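One protein chain is absent from this view; the other protein chains keep their places.
Order as written gives the chain letters A, B and C; numbering starts at 1 within each chain.
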Amino acid sequence: MKIVKDFLWKHNTSVKDFLSEIGSIGFQSVELKNASDLIVKMKGSGAKIYLTFTSNMVTSGLRGFFAQLINLKMADIIVTTAGAIEEDFMKATGANFTIKNFNTDDYALHEKGENRVGNLIIRNEDYTKFEDKMLSILNELYEKKKVWTPCELISELGKIIDDENSILHQAERNNVPVFCPGITDGAIGFHLFMFKEKHPDFVIDVAGDFKNIVFASNHDEKKAIISLGGGISKHHAILSGLLNGGFDYALYMTTANASSGSMSGATTQEAKSWGKIKDDSDAVTVIGDVTVNFPLAMCRSLDLLKKGGII
Amino acid sequence: MKIVKDFLWKHNTSVKDFLSEIGSIGFQSVELKNASDLIVKMKGSGAKIYLTFTSNMVTSGLRGFFAQLINLKMADIIVTTAGAIEEDFMKATGANFTIKNFNTDDYALHEKGENRVGNLIIRNEDYTKFEDKMLSILNELYEKKKVWTPCELISELGKIIDDENSILHQAERNNVPVFCPGITDGAIGFHLFMFKEKHPDFVIDVAGDFKNIVFASNHDEKKAIISLGGGISKHHAILSGLLNGGFDYALYMTTANASSGSMSGATTQEAKSWGKIKDDSDAVTVIGDVTVNFPLAMCRSLDLLKKGGII
Amino acid sequence: MKIVKDFLWKHNTSVKDFLSEIGSIGFQSVELKNASDLIVKMKGSGAKIYLTFTSNMVTSGLRGFFAQLINLKMADIIVTTAGAIEEDFMKATGANFTIKNFNTDDYALHEKGENRVGNLIIRNEDYTKFEDKMLSILNELYEKKKVWTPCELISELGKIIDDENSILHQAERNNVPVFCPGITDGAIGFHLFMFKEKHPDFVIDVAGDFKNIVFASNHDEKKAIISLGGGISKHHAILSGLLNGGFDYALYMTTANASSGSMSGATTQEAKSWGKIKDDSDAVTVIGDVTVNFPLAMCRSLDLLKKGGII
Partner (left out) sequence: MKIVKDFLWKHNTSVKDFLSEIGSIGFQSVELKNASDLIVKMKGSGAKIYLTFTSNMVTSGLRGFFAQLINLKMADIIVTTAGAIEEDFMKATGANFTIKNFNTDDYALHEKGENRVGNLIIRNEDYTKFEDKMLSILNELYEKKKVWTPCELISELGKIIDDENSILHQAERNNVPVFCPGITDGAIGFHLFMFKEKHPDFVIDVAGDFKNIVFASNHDEKKAIISLGGGISKHHAILSGLLNGGFDYALYMTTANASSGSMSGATTQEAKSWGKIKDDSDAVTVIGDVTVNFPLAMCRSLDLLKKGGII
């Protein structure tokens, strides 16, 4: 029986102790500490970890954190969206995104060539620079071969990038595959279209990656999923993991709710129906903004894993 | 100046009059009537209408409604996800999905081979039947050619189906393209993978569809978007419309909120920054469950359009 | 076993048939039809119906609907907030609230003496008029006696009002008590304070109303609750009903979610723990905006009850 404990501020507390303490407050703080414990457990068990996130998280500064996690061997398989791929590349090649407000004059932003993503801003000129680079890269790739899976294409982008904080760079360095089943849904899709106009035999083979993601882990090894946000990246990781024997550990962090039956709002409650989860503590859902909750849970996990000599 | 009016029940009111009345209540009922008015306006203007929806809506009985809307020329371009494609096909070939509860014993469901999507159930056996059909269909397609875009593949599925309530059937009959940028993210992705194992030169060419969606409307004609839910289908329709001059009318219905910067929660407020929306009434966001809000707004619009002789 | 059915538009459908149809779509539409069925069942059973709502719903045009429901004997006990009482009175004595947008220039509104509640506007001048009337009314009440419960005070306001669409007027005419445990939390609280400055022995006796609400129904009769929104009105009705044997039927409509442990987000799942709910269909939670969902569910219920000769 776990007792609700009165939380008290202690001067200069560490993140690790803080989350341990708030884990006895109640409501989502309990789930967040459970999430952190589960991350330690999944890493300690040697499970292969599938990490999924949406493009807005790469727009945000979580991008460098994801890169660091890959380098720390905390993610073995990445599933994400086209926006995430291109924004990681844009940042690695000089783009700076800026912070404004959720309430702004969107007409005025348009005049200045600024695109709003929540309280963040991406400038048009950074998309233009990205386009120039991509068309040149596609030329080089085309000379090597005509048919590329998204995962192969992303790997090539990773080779070009020289930025410690880049997801693609660290994935390439650490042999972590990055899957992107919706690769054309972004500026990159437009570049592929333009390139194809001149080179019709250039093909992105999405079906080829289905094999790659299914064989990215083997049926018998332990598997874990950390899913941040919803949409296609969450669904694709769950689907491919299930086809490969199912996950032993599942952590979802989302702001969506379950009432509309959407994938984004689906909780790990359903994960129990997969038949592999043995313990309630192996499936955790945290409701709330990932930009606060994920670093908090993960930093404590990393502190504990380092202390335990596991990372 | 629009006055808040006391709503009163009238016996046997029609949906059309009901929504007109609740449009003066306040909060989301106002936005919902605005949404219905906007649909009438976009259709009346002759704009090309992009309709996007997520797969859970096809799991639900909105599926038949989408098919009917296509047949009524209320949707010129469809953007959706893999789950939507396969579930439409499954229903067209005999599958019945059932209604249960949001709170269930998910372990027990697993034992019975039942998969839960919110308060709905899909049985494993229906996936098995779908697999048999798909592998046979892929054999036939392969004999015609080796490289298919998702849109072409979906069109072939539509030709096979003989069901008035099928989205793919009505899309095929009415020459409405159905785009699915994340085509491999579903059971269909697994079938493509299995087929490719024997026929490595069989390729799904997603990049090829980028051209198709960009040229699905021309730059100068009026364009409208009705986006239900979020994720890749919402983003892809917005992206391709913007590349083609932008939308004149935008209607989003979603349960997600804007606080996390996600595409699913993005409102039409931002749409004003595209530079084409001339009037606030041309961009409407309705927050709430699509299974209630969309039929309510659209049925009134259809009643009005029929009365006006437009449909 | 209930099957998901394809929804189809039929020209000029009635609200009653529409909701019956969308009840087979899935997700919240199912719950909304369940809600409507439950209302028919609670009324048909002869249960005493507790209706609770928050002040923003009286700001909205649901106000006239609540008045009508009282007159139709669809609500036997009302629990609400101070804002609801005063805005009903303001509307009954000439105030008009107006509809604007959720996104506005709040600085500009301030300059014009306009107060925003979501997309609705209340003008300062209407508060001033209300103040004049209240101070005069309090003088009259004070001459009758010195100690008043909120319920008694509200009843006196109801006697003064001559407006068919007024909640207080219809409650008074139909002997329906209106409880307001937080009576001082509004402009009315300020008026009571000013009046007390001159008449310190004038007292609002909230504790006196606890007896009144507990004895508003008797222990053995059937009881039902329809709770719209959350907060103190929801909690107070549940509390007083539980002290009196518990509810046989419970319907909650809310936009809040259960993840924060708040009363506003609490679902009827917990209601099953009260020990009186015998059937899952007797406890329904609908997630979504009340300005759309409540009129839709209730209008169908009224149509069915009228057809059945019950109202």
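Assume a residue touches a chain if its C-beta (ideal position, glycine included) is under 8 Å from a C-beta of that chain, and two chains touch if they have at least 3 such contacts.
Please read these numbers as outputs of a predicted model, since none were measured by experiment.
Engineer: Considering the complete complex, identify which of C:143, C:197 or C:220 is in touch with the unshown chain.
Structural biologist: Final answer for the missing-chain contact: C:197.
Engineer: Can you list where subunit A touches the absent chain?
Structural biologist: On the side of subunit A, residues 1-9, 11-16, 18, 22, 24-32, 56, 59-65, 67-68, 72, 91, 96-99, 101, 103, 118-120, 165, 269, 280, 287-293, 295-296, 298-299, 302-303, 306 touch the unshown chain.
Engineer: Tell me, which residues in subunit C touch the chain that this view leaves out?
Structural biologist: Missing-chain contacts on subunit C: residues 54-56, 59-60, 81, 83, 102, 106-107, 109-110, 115-120, 147, 181-186, 189-190, 192-193, 196-197, 202-211, 214, 229-232, 235-236, 239, 243, 255-265, 269-270, 272-275, 289-291.
Engineer: Could you pull out which residues of subunit B are in touch with the chain that's been left out?
Structural biologist: Residues 26-28, 103, 257, 259-261, 287-288 of subunit B touch the chain that is not shown.
To be clear about the criterion, only the chains that are shown with their structure count from here on.
Engineer: For the two copies subunit B and subunit A, is the contact made of the same residues on each side, with over half of the numbers shared, or of different residues?
Structural biologist: same
Engineer: From the C-alpha centre of subunit B to that of subunit C, how far is it in Å?
Structural biologist: 36
Engineer: Hey, what residues on subunit A touch two or more of the other chains?
Structural biologist: Where subunit A meets two or more other chains at a single residue, that happens at 257, 259-261.
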